[in-house]
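This view holds just a subset of the chains, kept in their places.
A, B and C label the chains in the order they appear, each numbered from 1.
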Amino acid sequence: MFELNRTAIQQSIRLWLEEDIGNGDITSLTTIPSEQHSKAIIHVKEAGIIAGLPVAETVFAVIDPSLRFTAKVTEGSFVEKGTILAEVTGNTRNILLGERLALNLMQRLSGIATRTHQYVEALQGTKVRLVDTRKTTPGHRLLEKYAVRVGGGHNHRFGLYDAVMIKDNHIKAAGGVAIAIDAARKSIPHTMKIEVEVENFLQLQEALNSGPDIIMLDNMLPVDMRKAVDIIKNKSPHILVEASGTVTLETIQGIAASGVDVISVGRLTYSVQALDISLDLNEQKETQR
Amino acid sequence: MFELNRTAIQQSIRLWLEEDIGNGDITSLTTIPSEQHSKAIIHVKEAGIIAGLPVAETVFAVIDPSLRFTAKVTEGSFVEKGTILAEVTGNTRNILLGERLALNLMQRLSGIATRTHQYVEALQGTKVRLVDTRKTTPGHRLLEKYAVRVGGGHNHRFGLYDAVMIKDNHIKAAGGVAIAIDAARKSIPHTMKIEVEVENFLQLQEALNSGPDIIMLDNMLPVDMRKAVDIIKNKSPHILVEASGTVTLETIQGIAASGVDVISVGRLTYSVQALDISLDLNEQKETQR
Amino acid sequence: MFELNRTAIQQSIRLWLEEDIGNGDITSLTTIPSEQHSKAIIHVKEAGIIAGLPVAETVFAVIDPSLRFTAKVTEGSFVEKGTILAEVTGNTRNILLGERLALNLMQRLSGIATRTHQYVEALQGTKVRLVDTRKTTPGHRLLEKYAVRVGGGHNHRFGLYDAVMIKDNHIKAAGGVAIAIDAARKSIPHTMKIEVEVENFLQLQEALNSGPDIIMLDNMLPVDMRKAVDIIKNKSPHILVEASGTVTLETIQGIAASGVDVISVGRLTYSVQALDISLDLNEQKETQR
């Protein structure tokens, strides 16, 4: 699995803290002594796959580099309800400053990893790769795609800039599948792939003639997918085949059996069911300086 | 209902577009003529309350002020599956640049408004105010709190800066309910309210003696809530009483019957079930300049 | 007193340094050896209340974390002319880089604290709270409101976002006192207060009927204020009464005697008389590395 680029999320974390804190946490500033130190524990209230420990660590580090964050479980591990995930020690006010953001992030990322893991389990024993989509929460794409990886999935392209993806709207606007593929190939860097979405066998044939790198079968029946896979692999074995369209835990095995290489699932990051995680202060001590 | 502050979200929209677009939408740039114009429709694939039309409008306006966005339904209205929500006309590439972000936002906000509306319906006939929490998606607080209002709910505080909210962790750190309330009152502006969370009657009594503006009953049984409301209103009728803690559509009416003024529900914005919304290009024309 | 949120001002300090420094302090860069170290003292040239020591410390820390700033008096203390307020030791060039900004800030903040203290003294023996207004220097609101607290005063709201304040222009635009209060109450979070400004007894009566949280008596004579306070406290003892309008050191005791809870004074932060503070290099040593 490739890891999270922590630097890339520090700027987001700063903005998100600003959203919550504004001029200051007026409650802590007025009720808690400025030099009090505490130990807090982060624990989970339902079972699931944990993702986001390095993210929470970064939240606390951005607020106050002297806070100490100690993970008690491994990123990506499955934990039972009640497990302690991490400890945070240091200035009480600063721990509470980060509490809500750290939890909001861990809850969502663990929810994504947990769901992804369910899909990955369903694909156990096949060679099919489970991937996400661009249906991520605005501003959270890097994090959510990371959570998919933590859950055992893989990523589709990161944005509009790192691969060509010709969809129905492009085909309409360009005037046809082949026109679109050819136009893209002529202009894009040779280091970039072209994926094209086809909805039927006519489009598939047209696509095949223009030689894309990936063909996505959109909303086809498994039986048609199998047929499409045969046609594609016969003609160009190096072309990857991706299945897409309202994939659920119930339907995914049938789709995998059709021989596709990749299945993309929007709901890995869409309508996320967050995992319930809490932070509790455990001990306080009046402080040093 | 108070309206969305559109200016406040333009900067977020710019960042979110940058996240998706990077150096450019390589697919549109290479497959669609630069001067082609289209008409696109945005339609909904399941029934619900629509929120986010002015947000989507702002997305397209930020990308290209010459795009024309025409809402076909009213913000906050209930629509059936298949309803056309809006039309967008203008440069094809620019419509597609905004497609994913506009949909990601509308889907989420409509999901929040739809769920909020269900809770508001459940409170029909009572005087209880339904409010949200700070369990919002990082970076999306203003928008999600707006969607709650569109759905008929009200807002709790916006962040750590605009009201004092003394919770269990603060009580531990401060050394008691009364100490915390008194310390806050002494320092905060007279224009600001103090809310305190109590878990039992001992804490309630202590809180009452210090005169907070709002008392939140955390995770109490409805029967205890009723008792607490009586105690509070007898002593200080102007104090607002808020109920909180795993409120569901099943339990909310029982809680409302206890006489509380306000019920706060985390799941209005947490584990949102997005509403399925799509954009389709309808017509293209070769273009003018 | 609640403390300054130091993090919140670092970004401002960066901008202010940039304003002064631009491409670099060409004088120091060309006349002072890059590795020279010095000790500098900051001293005051007139008596007053000192505010801004942690601000000056932050200025030097932003420039160069290895500079050592040692306060020699306590924030908020009264000092005589000639007192040494702090020492700064470290790289000479970097001390001089921060000199002007640190002094400009300390001079202004100490001026505010000194004036506030005079008003607070005048209120000695009463229960009246002295508060500031939004007539602060653009970009300096957090700092100036902090200086008011250092001088013994309290703060009014921080901005347009954290309390409702219905003034004459709003009353005109809304169509009346009661209409405005009712409209605000219906929409704002239950965690937020409503203050209304009244100029006469007619408006006062109208306001009282709609139940605001705070009533501000604008430019009334002390005798009328006393009457207004009686009316308000009789009807709703928990409503706070604020007096406002060209309050001076001469008039404030008369106003306080009227029984109001709060007096707001624009000139705490408006037309500030700065306190004269200087920085002198004391010793240099050629340097280590």
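Structural remarks
By our rule, contacts are C-beta pairs under 8 Å (C-beta built on N, C-alpha and C of every residue); 3 or more make two chains touch, one makes a residue touch a chain.
None of the values given here were measured: they were computed from a predicted structure.
Of the identical chains making up the complex, 3 are displayed, while the complete assembly in this file numbers 6 copies.
Please note the rule applied: only the chains that are shown with their structure count from here on.
Homomeric contact subunit A/subunit C: same residue numbering on both sides for under half of the interface positions.
Distance between Cα centroids is largest for the pairing of subunit B with C. Chain geometry summary: the mean Cα position of subunit B and that of subunit C are 33 Å apart. As a whole-number value, the distance joining the C-alpha centres of subunit A and subunit B reads 23 Å. Averaged C-alpha coordinates put the centre of subunit A at 45 Å from the centre of subunit C.
Shared interface positions of subunit C, i.e. residues touching 2 or more other chains, are given as 2, 158. On the side of subunit B, the complex with subunit A involves touching residues 12, 15-16, 19-32, 36, 38, 40, 92, 96-97, 99-101, 104-105, 107-108, 111, 134-141, 158-170, 172-174, 179-180, 183-184, 186-188, 192, 270-274, 279-281, 284. Subunit C contributes residues 2-3, 5, 7-8, 142, 158 to its touches with subunit A in the complex. Those residues of subunit C lying in contact with subunit B across their complex are 1-2, 129, 131, 149, 154-158, 161-163, 165, 187-193, 195, 214, 236, 238, 240, 242, 261-262.
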